[in-house]
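A quick write-up on the structure given underneath.
Note that this complex is displayed minus one protein chain, with the remaining chains in position.
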Amino acid sequence: MSILPRIRIRIGALALLAGCAGAPGPQDLDRATQAVMQNSFRAQGIATLDRLVQDEVQQACSAETPPPPARAAQLEAAQLASVQWPQDGVYLGDWREGEKLAQNGRGGTWSDAPGVPAGGNCYNCHQLAKAEIAFGTIGPSLYQYGKLRGVADPADPAAAAVVRYTWGKLWNAKAYNACSAMPRFGHQGVLTPAQIKDLMALLLDPKSPVNAP
Amino acid sequence: MTQARSLIAAACLAAAGAVQAQTSTADGIAQYRALLADGNPAELWEIKGEGLWKQRRGPRNASLEACDLGKGPGVVPGAFVELPRFFADTRRVQDLESRLLSCMQALQGFDAAAIAATPFGRGEQANLEALVAYIAAASRGLRFNLPQGHAEERKMAEVGKRVFFFRAGPYDFACASCHDAAGKRIRLQELPNLTLNPGDGVGFAAWPAYRVSSGELWTMQRRLNDCYRQQRFPYPGYASDASIALGVYMGVQARGAVSSAPSIKR
Partner (left out) sequence: MSDPMRIRAQAQGGGAVVRVLMSHEMETGQRKDAAGKTIPAWHITEVSAALNGKTVLTAQWGTAIAKNPFTEFVVKGAKAGDKITVSWVDNRGDKRSDEAVIA
């Protein structure tokens, strides 16, 4: 792709903007940004250009300041309504698999082979099991997650609210915080329901290293 | 000697391990970095780049000594800390890599698009990386002072801000997801706040850099490329408008930060 034709097109666009009186206003800049995003990327591997098409949550949370509370509540309600709960009513899987998923940061990039299951990337942002000291701090510590919420038995009806919230949060973090930095693992198809069950076990199983004393 | 030195260093770090448990993880990492700082292999790229700047090359058999990096033809010291900026001859805002592409084409007759398409670390792209190291080194210790006098420069700063906060892809990530606040880290890697000046020699002021983990010199274009890869975005064009706009935004926000480039990184 030659650089010179792009320069000519860009000068044309600049001339249009310069034709307007004075400095570009916010809407001109938003339009210019959209144009820049369109002409600056190409598809590569599994990373296709449709990834740049923003949904309403992404759009609303792309400003320097978050949307007003009423709008945020609207977005959260819509995201919550789209959560897919486990069809068999079983929320927890195997915490051993969950720990492997939490350690695994692969998947979804243009250098990943198609069809390879993604990891959960959890330790990038969170503390989980005590033994893992290489954890990030972008998200809150999840060490003793189940224990701190009084979940002695995840199957107990008393724990149902916490179990449901945890599933919802993993499936779609934006259902509870419109501009959360956490990816929407179920909603975006990053992780399968079976994988999310394993992460549920990592967080809530009393025998998981997250909760074990 | 290096083996002995690294063994001694490892022993020191191990002995300090018991005490480190009480002090922060950041202290341990800072210690490791201090040990690495002397003998930055980026110097090898700086020396190579200086040679390439002065050497007659390409179909036109010319050197780059007439290249204007923003402070006049051939002026190298101080140029790096004022980029990206607007250039009258190309009528666009350009970062260092983009400007080198323009000069390598206009003065030496190279095909800029072909160099832009060449993978990092290979062929003429490797030569461009050495030139970046040389030019950055000539501004080491100076403070970032990007011009904003031209309307295009101001527009690119605004566009760059919007690009910085643009959430997309299956992870809903933007640059801001990792770089909008102080005190955050991903695994054990501290994340500079790029919405303001995060300090001397940090963030925007630390690239290009030699990456010990792969033994390669990474330019800012490469750093942005790998950021977008990990954000699960599609592939950013080399020296594309989005990448240049981000440079303008980050550079303007980092105004006053002392450049340490080329620095040394994990």
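Some notes on this structure:
The first chain written gets the first letter, and so on, giving A and B; residue counts start at 1 in each chain.
The rule is simple: a contact is a pair of C-beta atoms (placed from the backbone, for glycine too) under 8 Å apart; a residue touches a chain by one contact, two chains touch by 3 or more.
Predicted model, so just to flag it, every value in this text is computed and none were measured.
Contacts of the undrawn chain with the visible chains, over the full complex, involve B.
Residue B:44 is the one among B:44, B:75, B:117 or B:181 that touches the chain missing from this view.
Listed by residue number, the positions of chain B touching the unshown chain are 1-3, 5-6, 38-41, 43-44, 47-48, 212, 215.
Here is the rule we go by: only the chains that are shown with their structure count from here on.
Those residues of chain B lying in contact with chain A across their complex are 25, 90-92, 101, 105, 112-113, 116-117, 151-152, 154-155, 158-159, 161-163, 165-174, 177-178, 183-188, 191, 195, 228-230, 232-237, 240-243, 245. On chain A, the positions that touch chain B within their shared complex are 1-3, 7, 10-11, 14, 17-18, 23-24, 29-30, 32-33, 36-37, 39-44, 47-49, 51-54, 57-59, 61-64, 108-111, 123-125, 133-138, 174, 181, 183-184, 188-190.
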